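Taking it in order: structure first as structure tokens, then the write-up.
Note that this complex is displayed minus one protein chain, with the remaining chains in position.
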Amino acid sequence: MFYRETGQFKTNYADDMAVFPILQDRLGIALILAVAFVLIPLTGSNFLLSSVMIPFLVFSLASIGLNILTGYTGLISLGTGAFMGVGAYACYKLTTLFPEVNIVVWIVASGFFSSLVGVLFGLPSLRIKGFYLAVATLAAQFFLQWCFTRIPWLYNYNTSGAIEVGQRTLFGIDVTGPKASLEARYMVLLTLVTVLTWVASNLMHGRIGRSFMAVRDMDIAAELMGIDLLKTKLLAFAVSSFYAGVAGAAMMFLWYGGGEANDAFNINQSFLILFMVIIGGLGSMIGSFFGAAFISMLPTMLKFGLPALGIPLAGATAEHLTYILVGALIIFFLIVEPHGLARLWQIGKQKLRMWPFPY
Amino acid sequence: MSATDHSIRKGEVLLAVDQVSLSFGGVKAITDVSFDIRKGEIRAIIGPNGAGKTSMLNVINGFYHPQQGRITFKGQTRSKMRPSVAASQGIARTFQNVALFKGMSTLDNIMSGRTLKMNSNFFWQCLRHGPAMAEEIRHREFVEDIIDFLEIQAIRKVPVGKLPYGLQKRVELGRALAMEPDLLLLDEPMAGMNLEEKEDMSRFIIDVNTQYGTTIALIEHDMGVVMDLSDRVVVLEYGRKLADGTPDEVKADQNVIDAYLGVAH
Amino acid sequence: MDILFKVLIDPFLQMGAMPDLFVQTIWDGFVTGVLYALIALGFVLIFKASGVFNFAQGIMVVFAGLTLVGLYEMGLPAPLAVLVTLGVMFVLAVAIERVVLRPLVNQPDIILFMATFGITYFLIGLGELIFGGNPKQMITDQLFLPRGAIEVKMLGGFVQFQKIDIAAAVIAVVMIVALAVFFQKTRIGRALRAVADSHKAALSVGISLNQIWVIVWFTAGIVALVTGIMWGARSDVSFGLQVIALKALPVLILGGFTSVPGAIVGGLIIGIGEKLGEFYWGPLVGGGIESWLAYCIALGFLLFRPQGLFGDKIIERI
Partner (left out) sequence: MASSSARADTFPKLLMRNAVLYGDLPALRHKYLGIWQTWTWAEVAEIVRAYAQGLHDLGLRHGDTIAIIGTNRPKLYWSMMAAQCLGAIPVPVYADSVAEEMVYVLEHAGVTMAAVQDQEQVDKIFSVADRLPALKAVLYDWGRGLRDYEDDRLHSIDSLIIEGRTHFQKDPRSVTALNDLIDQGKGSDVSVILYTSGTTGRSKGVMLSAERCIAAADDSVAFDHLDENDQVLAYLPLAWVGDHYMNYAQGLVAGFCMACPESTDTVEQDLREIGPSFYFAPPRVFENLLTRVTIRMEDAGSFKRWLFNTFIGIAKRYGEDILNGKSVPLGGRLLYALGNLLVYAPLKNVLGFSRIRVGYTAGEAIGPELFSFYRSLGMNLKQLYGQTEAFLYVTVQPDGEIRADTVGPLAPHVEIKLTESGEVLFKSPGMFLGYFKDDERTAETLTDDGFIKTGDAGFFEPESGHLKIIDRAKDVGKLKSGALFPPKYVENKLKFFPNIKEAVLFGDGQDYATCFINIDLTAVGNWAERNNVSYASYQELAGHPDVYAMIADHVTETNRSLAREPLMAGAQIKRFLILHKELDADDGELTRTQKVRRGFIAERYAPLIGALYNGTELADITTEVTFEDGRKGSISARVRISDCPVFTPNIGKAA
């Protein structure tokens, strides 16, 4: 309906292979970015930033990571939480060892450490498939979780056993630590997410993305076409864990501002992110965002939404209800659209493009 | 590609299967079969169901590892190799029941056939610029030639899952061609096609053979097609070689007539 | 060198030095193993019959236990409470079949897998909403379960056998036997096995898939209840158990998703293995390795037998 594709023809392959070949889509993206980068920081309330946007962005990053592994390469992982943890601790160690280096650098760098760990635990993926693999990744989850608590070196032997986020600045502005403003943290996070999303989508649109999907869709054929399964799967683990790691670091340093690892990076976190990917849509970048938005905002919405609707709730009850609703909604969505919100979006978009025709 | 493949000229032996035997937990699939495929020819492998035709292909491109026997490809002899190695050596194939990447478009499926030939590094892949994009475009051009060749322009961007069977087979052929193979293995390329589709497919196979000079080994049930297409035919039955020669020789062979043609449809 | 000694030799010296402790550890592991096995059993039942990887099994255990205790606290006599709980589990089975399985039939495994996550969340919320979030005492006496322990003097020391553990072991055995009979002898049982092979076969036996699913999930529910009681009696009834329930997964890997004997053997291996590991090797790394040892055992095992203990070899065809 808003699409006017007539006359949008491509005279070279670069344009034809662009991620957003349609003008209207490019405009849409530009609009979204403008809102995210300008409107929200200027007008957004603290609540919006702290309880909606920042969590949403962190989870989006994590979902993209898991989506690359599960959605694009077809390898189920239940260890995302732990890989996030690795990122967080790596970042913690790095910034305490080299405080002079900018924190943002370390947040990104920490991704590489979880990549390494990811590859390590990805090794079995060559021989193990499906749920067996899922369980294998649980090993990573619990082992790493154990490390987080049992290896004091990781948390610098401090008594609380928690990560302590220090004061760090970027261009002279506090971006981490108690004095850092929400806006500053938000902007850093947003920039990270934007750039990394762009990178991820680039990867998925190229040779690497294709070999991932090849392995997912028909691993035998892929192998007979010269795609080295092990290499590809490990690469998937590496990239995926990288995103998880950065997400973890960002979570600790830009959102929580420090805290107990076992709360933040436990098995439930892993499941939560798996939900996001599934509800959002396997094998879809935008799906990762939808899923993250849905799952991360749902509790908040319920907690603040229901009272607003005049349904008074004791804190505990609210929590229980949230559980029930989340559970119910997950099932509901799986039934309505097993391919996730992304598919719904896709269908909607197609309808708009063909408007007024139904197909 | 390795230098060896140029050393082999048309008509010379490209691949030799030497007394290969294969069995699954006691069940014999192939028993001591030998034959060769010459550069530039269209070679047919025929036989009743369960004759071990597909197993033979699987052995040739390294998916199954024979218990006995050797395979010589482009002068290198080995008893077994990994499929990915076989692919990099220049062996491509299509499958009996189409094995496309359902989630991807026709274009991406064929593009994935170029994976081996692409090598821009991870960094550039991340940016999807510079060398990575240049490479992407280069191979897109190559793939577009194949699309043009197979006359599937109209379905370029359609997810293969949505395509009718006949077209899927064509796309799969395209994906194999994208690998620029020295040896192309076709596993029942015309299974489940109607007459018209069969004619098209045969035309494509012949054109591939003449245009790109690709050596082709194909399994096919439709005798008529086989006899028209192929330069030489090897007949298998119960995992053993029954006959080997030109279509006419094979047609004349008494064993073959008893075993196969007699009961052919 | 010293490390190697600590890891490779010292533990065994210890075992030798205090055999009674060793036996004790084995026994503890054995009992835990039995309970793992029971949970795993629930998984296997459902996976066999409906191909669903039922992540909610662990929660069903907790939920069953919680319901039982909750009902009792609401003033129902224990036996009645048990019956009602069974009823609840049945209703649950029906509900799941109607609301979850039926609409999702023919969806890819991963989707059904996720659905059971949904169930998990739902049950957690529901359970806590009704019975409150704080841990409860299992009503051991009311269910005529023994208390206390038997001390047996052996190997120059005392080995302590908790009566409840013995009971658990016994009941578990009875349970398994019962199931075995159910599968071998009854018509439904045979149907269930048929389903495992092919759905058509099941229909030929004259039972609709939906019925079968209900039955299977109900059976799994019963298993869950028993497990819940046993476990609850040993520690207490709370959702903390769900993480322990995850231990059933490595068990499944060892045993194979579709093999009942596998589940049992796997359960014992894991149970004993992790207890020994914790007791003798744990200290070297500051303890607490129980939480992951099981998985690593399973993982290591997988690398050599991807299809599990009793699963059959996968030949890939194209």
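The first chain written gets the first letter, and so on, giving A, B and C; residue counts start at 1 in each chain.
The definition used in the following text is that a contact is a pair of C-beta atoms (placed from the backbone, for glycine too) under 8 Å apart; a residue touches a chain by one contact, two chains touch by 3 or more.
All figures in this text were calculated on a predicted structure; none of them were measured in a lab.
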Which displayed chains the unshown chain touches: A, B
Sort through B:70, B:156 or B:221 and give me the one touching the missing partner chain. B:156
With the missing chain put back, one of A:3, A:37 or A:112 would touch it. Which one? A:3
Please pick, from B:140, B:175, B:198 or B:232, the residue that touches the omitted chain in the full complex. B:140
Contacting the left-out chain: of B:65, B:162 or B:203, that is B:203
Across the whole complex, list the residues on subunit B that are touched by the chain not included here. 107, 140-141, 144-145, 147-149, 151, 153-154, 156, 203, 207, 210-211
Contact with the hidden chain only, please: which subunit A residues? 1, 3-13, 15-16, 354-359
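The rule is short, and it goes like this: only the chains that are shown with their structure count from here on.
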Sort out for me whether A-B or A-C is joined by the greater number of C-beta contact pairs. A-C
Which one of the chains is farthest from subunit B, going by Cα centres? C
Any idea how many Å lie between the Cα centroids of subunit A and subunit C? 33
Please report how many Å separate the Cα centroid of subunit A from that of subunit B, as a whole number. 41
Show the residues in subunit A shared as contacts by 2 or more other chains, in ascending order. 220-221
At least two other chains touched by the same residue of subunit B: list those residues. 63, 95, 99
Enumerate the contact residues on subunit A facing subunit C in the complex. 76, 124, 127-132, 135-136, 138-139, 142-143, 145-146, 149-150, 220-221, 267, 271, 274-275, 278, 282, 316-317, 319-331, 334-335, 338
Quick one: in the complex, what on subunit B touches subunit A? 61, 63, 83-84, 86-88, 92-93, 95, 99-104, 108, 111-116, 118, 120, 122, 125-128, 132-133, 135-137, 140-141, 175, 179
Would you tell me which residues of subunit C are touching subunit A in their complex? 53, 99-100, 103-104, 107-111, 113-115, 117-126, 128-129, 133, 243, 246, 249-250, 252-253, 257, 285-289, 291-292, 295-296, 298-299, 302-303, 306, 316, 318
